[in-house]
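Structure first, then comments.
Of the protein chains in this complex, one is absent; all others appear in place.
Entry: chain A
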Amino acid sequence: MALGGARFRYIISSNTLGRFGLAMGEGAKRILLVEDTEVNRVVVRRLVRELNVSLEEAENGQAAVDLIRGGRTYDLILMDKEMPVVDGHEATRQIRSLGVTTPIVALSGDSLESDRDLFLQAGADEFQPKPLTRDKLINIFSRYGLDYD
């Protein structure tokens, strides 16, 4: 999909088999991963495979905001920091300005206080340094009440 010369892509993970949330059974929690780097998306996709969650992906902040503006709802958003078009800070701010209260966990390869503070000011609920591991992901899901087994 193109808009004003910029290109946006969002991906429905193979976890969902093309139907939102149904492949993992009724009540499967819906996670939005906002991450531009394919390697990182592939790893998270594999991390959630055994967990009873449905994963959708957006390649940048604008794609994530568009999904939400379009009516998509999620139980948790994992938001990368550095992304083209719209970065994680701005996407978080825009999502919050839409009145969306879904927990947003900010992800960054840097563990800078300034990054953390900017994300929290934008409306993120917490900040996690990358890379995500299975244990970190399970802890995140537990904190936000996501049943994953």
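Please note the rule applied: a residue touches a chain if its C-beta (ideal position, glycine included) is under 8 Å from a C-beta of that chain, and two chains touch if they have at least 3 such contacts; residues count from 1.
Here is the rule we go by: contacts and distances are computed from a predicted model.
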Name under which UniProt lists the unshown chain, selected from "Protein YIPF", "Histidine-containing phosphotransfer protein", "C2H2-type domain-containing protein" or "DNA-directed RNA polymerase subunit": "Histidine-containing phosphotransfer protein"
Hidden partner chain, touching residue among A:40, A:62 or A:128: A:40
Contacts of chain A with the absent chain, listed as residue ranges: 36-40, 42-43, 46-47, 80, 82, 109-110, 130-131, 133-134
